[in-house]
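A single protein chain has been removed from this complex, and every other one stays in its place.
Our next item is subunit A:
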Amino acid sequence: MIERLGYRIEPRSETTARGRTLAVGVALAASLVLCALLFLAVGVSPFAAFQSLAQGAFGTWRAATETLVKATPLIFTGLATAIAFRARLWNIGAEGQVFAGAMFAYWCQSALAGSSAWIQLPVIIIGAMVGGGLYAGLAAILKTRFRVDEVISTVMLNYIIVFALSLLLLKGPWSEAGGFFEQTAKVDPGSILPILFDKTRLHLGFLLALIAAAFVYLMIRKSPVGFEIRAAGSNLRALEVQGTNSRRVILMVMLISGALAGLAGMSEVYGVHYRLKAGAITSYGYTGIIVAILGLLNPWGVVIAAILFGALVNGATFMQIKTGVPSALIYAIEAILLLFYLAGWAASSFKLKRIKP
(Lines give C-alpha, C1' and ligand atoms only; values in the text may rest on other atoms or scores of the structure.)
Protein backbone atom coordinates (compact mmCIF):
# COMPACT_ATOMS: atom_id res chain seq x y z
CA MET A 1 0.00 0.00 0.00
CA ILE A 2 2.70 2.38 1.04
CA GLU A 3 4.70 1.35 -2.01
CA ARG A 4 2.08 2.93 -4.23
CA LEU A 5 2.98 6.25 -2.69
CA GLY A 6 6.53 5.71 -3.80
CA TYR A 7 7.94 4.66 -0.45
CA ARG A 8 9.13 1.42 0.97
CA ILE A 9 9.67 0.26 4.55
CA GLU A 10 13.08 -1.24 5.10
CA PRO A 11 14.78 -2.70 8.13
CA ARG A 12 17.66 -0.67 9.51
CA SER A 13 20.92 -2.46 10.07
CA GLU A 14 20.95 -1.12 13.60
CA THR A 15 18.86 1.03 15.87
CA THR A 16 20.69 4.16 16.89
CA ALA A 17 20.53 5.95 20.22
CA ARG A 18 19.02 8.84 18.31
CA GLY A 19 16.34 6.55 16.97
CA ARG A 20 15.44 5.42 20.45
CA THR A 21 15.35 8.96 21.83
CA LEU A 22 13.11 9.87 18.94
CA ALA A 23 10.87 6.94 19.78
CA VAL A 24 10.43 8.33 23.29
CA GLY A 25 9.56 11.74 21.87
CA VAL A 26 7.04 10.28 19.48
CA ALA A 27 5.56 8.16 22.27
CA LEU A 28 5.11 11.28 24.39
CA ALA A 29 3.42 13.18 21.59
CA ALA A 30 1.19 10.25 20.65
CA SER A 31 0.09 9.67 24.23
CA LEU A 32 -0.71 13.37 24.60
CA VAL A 33 -3.02 13.11 21.60
CA LEU A 34 -4.64 9.96 22.89
CA CYS A 35 -5.13 11.52 26.32
CA ALA A 36 -6.68 14.57 24.71
CA LEU A 37 -9.18 12.22 23.07
CA LEU A 38 -9.85 10.57 26.42
CA PHE A 39 -10.51 13.94 28.00
CA LEU A 40 -12.88 14.82 25.17
CA ALA A 41 -14.65 11.53 25.71
CA VAL A 42 -15.42 12.44 29.31
CA GLY A 43 -16.48 15.90 28.21
CA VAL A 44 -13.55 17.91 29.52
CA SER A 45 -11.64 20.35 27.40
CA PRO A 46 -8.21 18.77 26.85
CA PHE A 47 -6.64 22.18 27.02
CA ALA A 48 -8.09 22.87 30.45
CA ALA A 49 -7.16 19.40 31.63
CA PHE A 50 -3.54 19.63 30.52
CA GLN A 51 -3.28 23.09 31.91
CA SER A 52 -4.48 22.03 35.33
CA LEU A 53 -2.22 18.98 35.15
CA ALA A 54 0.81 21.15 34.46
CA GLN A 55 -0.26 23.68 37.04
CA GLY A 56 -0.70 20.99 39.65
CA ALA A 57 2.71 19.57 38.84
CA PHE A 58 4.83 22.68 38.40
CA GLY A 59 2.55 25.68 38.89
CA THR A 60 3.99 26.80 42.20
CA TRP A 61 7.23 26.27 44.04
CA ARG A 62 5.41 24.02 46.44
CA ALA A 63 3.81 22.01 43.63
CA ALA A 64 7.16 21.59 41.92
CA THR A 65 8.87 20.34 45.07
CA GLU A 66 5.95 18.00 45.65
CA THR A 67 6.53 16.58 42.14
CA LEU A 68 10.13 15.90 43.12
CA VAL A 69 8.96 14.21 46.32
CA LYS A 70 6.85 11.88 44.19
CA ALA A 71 9.74 11.32 41.78
CA THR A 72 12.27 10.39 44.48
CA PRO A 73 11.38 6.70 45.03
CA LEU A 74 10.96 6.25 41.28
CA ILE A 75 14.47 7.50 40.64
CA PHE A 76 15.80 4.84 43.00
CA THR A 77 13.74 1.99 41.58
CA GLY A 78 14.30 3.19 38.01
CA LEU A 79 18.05 3.16 38.56
CA ALA A 80 17.81 -0.25 40.21
CA THR A 81 16.00 -1.69 37.21
CA ALA A 82 18.19 0.10 34.67
CA ILE A 83 21.40 -1.28 36.06
CA ALA A 84 20.11 -4.85 36.10
CA PHE A 85 18.60 -4.61 32.63
CA ARG A 86 21.87 -3.20 31.31
CA ALA A 87 23.47 -6.49 32.31
CA ARG A 88 20.51 -8.37 30.84
CA LEU A 89 19.44 -9.52 34.25
CA TRP A 90 15.69 -9.24 34.29
CA ASN A 91 15.26 -8.13 37.86
CA ILE A 92 11.51 -7.68 38.24
CA GLY A 93 12.01 -7.64 41.98
CA ALA A 94 12.59 -3.97 42.74
CA GLU A 95 9.16 -4.05 44.39
CA GLY A 96 10.23 -6.65 46.93
CA GLN A 97 13.64 -5.06 47.36
CA VAL A 98 11.96 -1.75 48.25
CA PHE A 99 10.13 -3.61 51.01
CA ALA A 100 13.26 -5.41 52.15
CA GLY A 101 15.19 -2.13 52.29
CA ALA A 102 12.51 -0.35 54.27
CA MET A 103 12.10 -3.28 56.66
CA PHE A 104 15.78 -3.84 57.30
CA ALA A 105 16.35 -0.11 57.81
CA TYR A 106 13.45 -0.03 60.25
CA TRP A 107 14.69 -3.07 62.11
CA CYS A 108 18.16 -1.56 62.58
CA GLN A 109 16.88 1.90 63.39
CA SER A 110 14.20 0.87 65.88
CA ALA A 111 16.93 -0.52 68.12
CA LEU A 112 18.60 2.89 68.12
CA ALA A 113 15.56 5.07 68.78
CA GLY A 114 16.48 8.08 70.86
CA SER A 115 20.04 8.36 69.68
CA SER A 116 21.36 11.24 67.62
CA ALA A 117 20.42 11.78 63.98
CA TRP A 118 24.12 11.46 63.12
CA ILE A 119 23.85 7.84 64.12
CA GLN A 120 20.34 7.05 63.00
CA LEU A 121 20.52 8.54 59.49
CA PRO A 122 23.61 6.61 58.35
CA VAL A 123 22.10 3.48 59.85
CA ILE A 124 18.86 3.73 57.91
CA ILE A 125 20.69 4.53 54.67
CA ILE A 126 23.12 1.67 55.00
CA GLY A 127 20.45 -0.62 56.45
CA ALA A 128 18.19 0.00 53.43
CA MET A 129 20.99 -0.78 51.01
CA VAL A 130 21.96 -3.92 52.84
CA GLY A 131 18.36 -5.13 53.13
CA GLY A 132 17.49 -4.49 49.49
CA GLY A 133 20.83 -5.81 48.32
CA LEU A 134 20.65 -9.05 50.27
CA TYR A 135 17.11 -9.69 49.12
CA ALA A 136 18.15 -9.25 45.49
CA GLY A 137 21.27 -11.28 46.21
CA LEU A 138 19.01 -14.17 47.10
CA ALA A 139 17.68 -14.15 43.56
CA ALA A 140 21.25 -14.01 42.25
CA ILE A 141 22.22 -17.06 44.26
CA LEU A 142 19.12 -18.92 43.15
CA LYS A 143 20.17 -18.15 39.59
CA THR A 144 23.85 -19.02 39.79
CA ARG A 145 23.61 -22.03 42.10
CA PHE A 146 20.26 -23.53 41.23
CA ARG A 147 19.62 -22.08 37.79
CA VAL A 148 16.33 -20.52 38.80
CA ASP A 149 15.41 -17.86 36.29
CA GLU A 150 15.60 -14.42 37.90
CA VAL A 151 12.25 -13.33 36.50
CA ILE A 152 10.51 -16.12 38.37
CA SER A 153 12.50 -15.84 41.57
CA THR A 154 12.22 -12.07 41.89
CA VAL A 155 8.48 -12.08 41.30
CA MET A 156 8.10 -14.84 43.83
CA LEU A 157 10.22 -12.96 46.35
CA ASN A 158 8.00 -9.91 45.82
CA TYR A 159 5.00 -11.84 47.11
CA ILE A 160 6.83 -13.34 50.03
CA ILE A 161 8.05 -10.08 51.47
CA VAL A 162 4.73 -8.30 51.18
CA PHE A 163 3.25 -11.19 53.14
CA ALA A 164 6.07 -11.08 55.69
CA LEU A 165 5.57 -7.37 56.34
CA SER A 166 1.87 -7.91 56.77
CA LEU A 167 2.55 -10.61 59.36
CA LEU A 168 4.97 -8.43 61.29
CA LEU A 169 2.54 -5.53 61.31
CA LEU A 170 -0.68 -7.37 61.98
CA LYS A 171 -0.01 -9.18 65.21
CA GLY A 172 3.73 -9.14 65.16
CA PRO A 173 6.33 -7.23 67.10
CA TRP A 174 6.13 -4.17 64.85
CA SER A 175 2.45 -3.39 65.13
CA GLU A 176 1.58 -0.06 66.70
CA ALA A 177 0.48 -0.48 70.28
CA GLY A 178 -3.24 0.05 70.42
CA GLY A 179 -3.43 0.82 66.69
CA PHE A 180 -6.05 -0.45 64.27
CA PHE A 181 -4.01 -0.25 61.12
CA GLU A 182 -1.32 -2.47 59.71
CA GLN A 183 1.45 -0.04 60.44
CA THR A 184 4.20 0.74 62.89
CA ALA A 185 4.17 3.56 65.36
CA LYS A 186 5.71 6.87 64.29
CA VAL A 187 9.46 6.65 63.93
CA ASP A 188 11.85 8.41 66.25
CA PRO A 189 12.26 12.11 65.27
CA GLY A 190 16.03 11.63 65.11
CA SER A 191 15.64 9.21 62.22
CA ILE A 192 13.56 11.46 59.99
CA LEU A 193 15.22 12.60 56.77
CA PRO A 194 15.77 16.38 57.02
CA ILE A 195 13.64 18.66 54.85
CA LEU A 196 15.69 20.47 52.20
CA PHE A 197 13.64 23.66 51.90
CA ASP A 198 11.37 25.31 54.42
CA LYS A 199 7.63 24.93 53.92
CA THR A 200 8.05 22.01 51.51
CA ARG A 201 8.11 18.27 51.98
CA LEU A 202 11.20 17.83 49.81
CA HIS A 203 13.61 15.78 51.88
CA LEU A 204 17.15 14.50 51.89
CA GLY A 205 16.01 11.41 49.94
CA PHE A 206 15.78 13.46 46.75
CA LEU A 207 19.37 14.61 47.10
CA LEU A 208 20.43 11.02 47.74
CA ALA A 209 18.56 9.95 44.59
CA LEU A 210 20.46 12.48 42.49
CA ILE A 211 23.73 11.33 44.03
CA ALA A 212 22.74 7.75 43.26
CA ALA A 213 22.07 8.71 39.63
CA ALA A 214 25.46 10.36 39.33
CA PHE A 215 27.06 7.36 40.96
CA VAL A 216 25.35 4.91 38.60
CA TYR A 217 26.27 7.06 35.62
CA LEU A 218 29.94 7.15 36.54
CA MET A 219 29.97 3.51 37.44
CA ILE A 220 28.43 2.30 34.18
CA ARG A 221 30.34 4.63 31.92
CA LYS A 222 33.75 4.70 33.49
CA SER A 223 34.46 2.03 36.08
CA PRO A 224 35.65 -1.56 35.65
CA VAL A 225 32.45 -2.69 37.35
CA GLY A 226 30.38 -0.90 34.73
CA PHE A 227 32.60 -2.41 32.06
CA GLU A 228 31.62 -5.83 33.36
CA ILE A 229 27.95 -4.90 33.53
CA ARG A 230 27.93 -3.71 29.94
CA ALA A 231 29.94 -6.70 28.78
CA ALA A 232 27.58 -9.06 30.58
CA GLY A 233 24.70 -7.40 28.79
CA SER A 234 26.27 -8.19 25.46
CA ASN A 235 28.30 -11.39 25.73
CA LEU A 236 28.64 -12.99 29.14
CA ARG A 237 30.47 -15.96 27.68
CA ALA A 238 33.30 -13.85 26.27
CA LEU A 239 33.65 -12.10 29.59
CA GLU A 240 34.00 -15.47 31.27
CA VAL A 241 36.51 -16.83 28.77
CA GLN A 242 38.56 -13.72 29.44
CA GLY A 243 38.72 -14.59 33.10
CA THR A 244 35.83 -12.79 34.75
CA ASN A 245 33.72 -14.94 37.01
CA SER A 246 30.20 -14.54 35.65
CA ARG A 247 28.65 -15.63 38.95
CA ARG A 248 30.42 -12.79 40.65
CA VAL A 249 29.14 -10.34 38.03
CA ILE A 250 25.55 -11.55 38.42
CA LEU A 251 25.76 -11.34 42.20
CA MET A 252 27.33 -7.92 42.07
CA VAL A 253 24.74 -6.49 39.69
CA MET A 254 21.91 -7.82 41.81
CA LEU A 255 23.44 -6.48 45.00
CA ILE A 256 23.80 -2.99 43.53
CA SER A 257 20.35 -3.12 41.97
CA GLY A 258 18.75 -4.28 45.21
CA ALA A 259 20.62 -1.69 47.28
CA LEU A 260 19.29 1.10 45.07
CA ALA A 261 15.74 -0.25 45.31
CA GLY A 262 16.10 -0.55 49.06
CA LEU A 263 16.83 3.17 49.30
CA ALA A 264 13.43 3.90 47.78
CA GLY A 265 11.75 2.14 50.70
CA MET A 266 13.86 3.94 53.27
CA SER A 267 13.23 7.30 51.62
CA GLU A 268 9.44 6.87 51.65
CA VAL A 269 9.30 5.62 55.23
CA TYR A 270 11.68 8.16 56.75
CA GLY A 271 11.14 11.03 54.34
CA VAL A 272 7.40 11.07 53.72
CA HIS A 273 5.29 8.79 55.90
CA TYR A 274 7.37 8.57 59.08
CA ARG A 275 6.08 5.08 59.70
CA LEU A 276 6.43 1.73 58.04
CA LYS A 277 3.32 0.44 56.32
CA ALA A 278 2.73 -1.38 53.05
CA GLY A 279 0.80 1.55 51.60
CA ALA A 280 3.86 3.80 51.94
CA ILE A 281 6.07 1.64 49.77
CA THR A 282 3.82 -0.25 47.37
CA SER A 283 4.07 -0.10 43.55
CA TYR A 284 7.27 1.92 43.23
CA GLY A 285 9.16 -1.18 42.16
CA TYR A 286 6.84 -1.95 39.28
CA THR A 287 6.57 1.67 38.16
CA GLY A 288 10.36 1.80 38.31
CA ILE A 289 10.49 -0.75 35.50
CA ILE A 290 8.49 1.55 33.25
CA VAL A 291 10.61 4.50 34.32
CA ALA A 292 13.81 2.61 33.51
CA ILE A 293 12.59 1.61 30.07
CA LEU A 294 11.34 5.08 29.19
CA GLY A 295 14.61 6.47 30.52
CA LEU A 296 16.39 4.26 27.97
CA LEU A 297 18.24 2.52 30.82
CA ASN A 298 20.33 5.67 31.11
CA PRO A 299 20.72 7.11 34.64
CA TRP A 300 19.89 10.69 33.66
CA GLY A 301 17.11 9.44 31.43
CA VAL A 302 15.73 7.64 34.48
CA VAL A 303 15.81 10.87 36.51
CA ILE A 304 13.86 12.70 33.79
CA ALA A 305 11.34 9.89 33.36
CA ALA A 306 10.86 9.67 37.14
CA ILE A 307 10.21 13.40 37.39
CA LEU A 308 7.73 13.12 34.53
CA PHE A 309 5.91 10.35 36.37
CA GLY A 310 6.06 12.30 39.60
CA ALA A 311 4.54 15.25 37.78
CA LEU A 312 1.73 13.13 36.38
CA VAL A 313 0.81 11.74 39.78
CA ASN A 314 1.11 15.08 41.49
CA GLY A 315 -0.70 17.09 38.83
CA ALA A 316 -3.50 14.56 38.60
CA THR A 317 -4.88 15.42 42.03
CA PHE A 318 -5.13 19.06 41.13
CA MET A 319 -6.65 18.16 37.78
CA GLN A 320 -9.30 16.10 39.50
CA ILE A 321 -10.22 18.99 41.76
CA LYS A 322 -10.35 21.51 38.94
CA THR A 323 -11.87 19.52 36.09
CA GLY A 324 -13.35 16.43 37.66
CA VAL A 325 -11.24 14.03 35.61
CA PRO A 326 -10.54 11.08 37.89
CA SER A 327 -6.90 11.04 38.93
CA ALA A 328 -6.75 7.30 38.32
CA LEU A 329 -6.62 8.21 34.64
CA ILE A 330 -2.96 8.91 35.24
CA TYR A 331 -2.22 5.20 35.49
CA ALA A 332 -3.80 4.73 32.09
CA ILE A 333 -1.57 7.51 30.77
CA GLU A 334 1.52 5.80 32.18
CA ALA A 335 0.57 2.56 30.47
CA ILE A 336 -0.22 4.35 27.22
CA LEU A 337 3.18 6.02 27.33
CA LEU A 338 4.93 2.72 27.71
CA LEU A 339 2.97 1.06 24.92
CA PHE A 340 3.59 3.93 22.52
CA TYR A 341 7.24 3.93 23.42
CA LEU A 342 7.57 0.20 22.77
CA ALA A 343 5.79 0.60 19.44
CA GLY A 344 7.94 3.60 18.56
CA TRP A 345 11.05 1.71 19.51
CA ALA A 346 10.09 -1.18 17.27
CA ALA A 347 9.34 1.27 14.49
CA SER A 348 12.68 3.00 14.90
CA SER A 349 14.37 -0.13 13.65
CA PHE A 350 12.80 0.47 10.26
CA LYS A 351 13.16 3.32 7.89
CA LEU A 352 11.11 4.76 5.11
CA LYS A 353 12.87 4.93 1.80
CA ARG A 354 11.78 6.75 -1.34
CA ILE A 355 11.80 4.33 -4.22
CA LYS A 356 10.44 6.54 -6.98
CA PRO A 357 11.34 10.16 -7.60
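Structure notes:
Everything below uses one rule, namely that contacts are C-beta pairs under 8 Å (C-beta built on N, C-alpha and C of every residue); 3 or more make two chains touch, one makes a residue touch a chain; residues count from 1.
Keep in mind that, in the parts below, contacts and distances are computed from a predicted model.
Name of the non-displayed chain as stated in its UniProt record, restricted to "Cell division topological specificity factor", "ABC transporter ATP-binding protein", "Oxidoreductase" or "Ferredoxin-like protein": "ABC transporter ATP-binding protein".
From the options A:211, A:238, A:321 or A:346, the residue with contact to the unseen chain in the full assembly is A:238.
Contact with the omitted chain, checked across A:45, A:60 or A:223, is made by A:223. Residue positions on subunit A in contact with the hidden chain: 8, 10-11, 13, 218, 222-224, 227-228, 230-231, 233-235, 237-245, 353, in rising order.
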